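Missing here is one protein chain; the remaining ones are kept as they sit in the complex.
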Amino acid sequence: MTSPSLFSGFLAILQRDLLLAWRRRGDAAMPVLYAMIVAILFPFALGPDHQLLARVSGGIVLVTVLLAMLLALDNLFRSDLEDGVLAQMVLAPQSLSFLMAARILAYWLVTACPLLIAGPILGYMLGLPAQAQPVLFLALVLSSALLALLGSMLAALTAGTRRSGMLLSLMLLPLIVPVVIFAAGAVSAVEQGLPWIAPLAWLSATLALTLVLAPVACATALRITLDA
Amino acid sequence: MNAFKTWFHKLGSPPFFYEFAGYLRPWLWVGTVVFAIAGLIGGLLLAPPDYQQGDAYRIIFIHVPSAWMSLFIYGVMAISGLVALVWRIKLAEIIAMESAPIGAAFTFITLVTGSLWGKPMWGTYWTWDARLTSELVLLFIYLGIIGLYHAFENERQGARAAAFLIIVGVVNLPIVHYSVVWWNTLHQGTTVRIFAPSSISLSMLWPILAMMIATKLYYGVSLLGRARIAVLERERGKDWVRQIVTEGTKNA
Partner (left out) sequence: MSHFSTDARTLVEAHALAFSRRDEPILRPLDFHLEAGELSFVEGDNGSGKTTLLNILAGLLRPSSGEVRISGYPPGTDGARAETRLLGHQLGLKGDLSARENLRVSVGLYGCRKGMTADLCLTEVGLRGFEDEPVRSLSAGQKKRVALAALNLGNARLWLLDEPFANLDRTGIDLVNIMLDRHLQRGGAALVTTHGAVSFRQEEPRKLRLNL
């Protein structure tokens, strides 16, 4: 008899989630489309002032990417809860935190990676200065990872409730404000020719901490959701 | 000490809490009114005008106690929420959940009074500096907690989920408090300190302290009142609740 190893569960969930996303690749394309639509509306809303657009382009790309990720967040655990798969994961002789880490990683890979490609393109279209592009990309990587980790923890809490989309955004806002502040701070610093590494360093440090804590918090939140 | 421990444990029992809270509330009301009157007279009439701001500063006697309460209540909710999550004590759930609207109200008052004060002092009703932003974020945290609690049909499960959110949001508390230290902000620094001499004149300090005590006592009044109602609602199938209700309708 072979007992499941620590990694077999992690890989099984990761593989499963990627396979599911591939089977429904139409749904997986939604966040990118959403980000594009929202970002493209801004030039129309703000007028053709190129200098203004260039100044705010970094912030616009950041916010639209994070909003787009939020779209997919609500359903992160909902379908697994409804078909009993969540219960099976909780009951498996595995560390639930580790399984959750796989789930979060899959969510980030499926939702954030296309956005990481779309982001710089949108930035270019909005007139983002060329020297800001690498910093924007780094900022997007860090902030999308943080949103995935923090958001999944909150999505686990609301998975069983109705009308949870709005509530999830409300709950997430306080946690995401500092992330946006630091990420945007780095982009505007590089645009002004100032040192930009400090805000990104802060984000990285927070990410390191959250990488460890969020899967555990996510597992705890799931147990609360399943225990009526 | 043992008698105190026993009494404290008894407090966790809904019927005992209901009676005790009902007994305590009128006294808290008296205290609130006394300290509030003292504080308001001291602040609005007795304290001299500020050498820089004139009489406009007097809103401080509402603003500062409210701000302190917005943080203090969250602290109470965090401890109570932790107890509710770990030991699943009903009363801890009730205290955490019923404190949330009170805390949200104080936060709102802080933001509004601060905004009204900002106009004469800084020339603007709002600015996105660290302290104002973090206090606004605190309001959203409160609203999120209230929303999450009410999203559940099973109120015990809802309280546990909301308690988890409270603990996650605790990280915002030091951010609000130390925002004036860590960042360059428009907001003034800490003037009232607990462990060191405060940098504010005594005639202005004592009304603030009186109002702080008044708002704390008011929190007690409000919380105990809400908690009693919540206890009756949750335990509505029990005999002791039935007794209270029938006696109440007899006397009405």
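Going by the order they are written in, the chains are A and B; count residues from 1 in each one.
Everything below uses one rule, namely that contacts are C-beta pairs under 8 Å (C-beta built on N, C-alpha and C of every residue); 3 or more make two chains touch, one makes a residue touch a chain.
As the structure is a prediction and not an experimental result, all values here were calculated from the model.
Q: Among A:A29, A:A87 or A:A205, choose the residue that contacts the chain missing from this document, as touch is defined above.
A: Spelled out, the listed residue whose C-beta touches the missing chain is A:A87.
Q: Just checking the interface: what residues of chain A touch the absent partner chain?
A: Considering the whole complex, chain A reaches the absent chain at 1-4, 8-9, 11-13, 15-16, 19-20, 23-24, 82-85, 87-94, 99, 226-228.
Q: Would you write out the residues of chain B that touch the absent chain, in ascending order?
A: Its contact residues with the unshown chain are 88, 154-156, 234-235, 237-238.
Following the convention adopted for this analysis, only the chains that are shown with their structure count from here on.
Q: In whole angstrom, how far does the Cα centroid of chain A sit from the Cα centroid of chain B?
A: 34
Q: In the complex formed with chain B, which residues of chain A make contact?
A: Listed in rising order, the residues are 153-154, 157-158, 160-164, 167, 170-171, 173-175, 177-178, 217, 220-221, 224-225, 227-228.
Q: List the residues on chain B that touch chain A in their complex, please.
A: Its residues touching chain A are 133, 137-138, 140-141, 143-144, 147-148, 151-152, 154, 157, 160-161, 164-165, 168-169, 172, 175.
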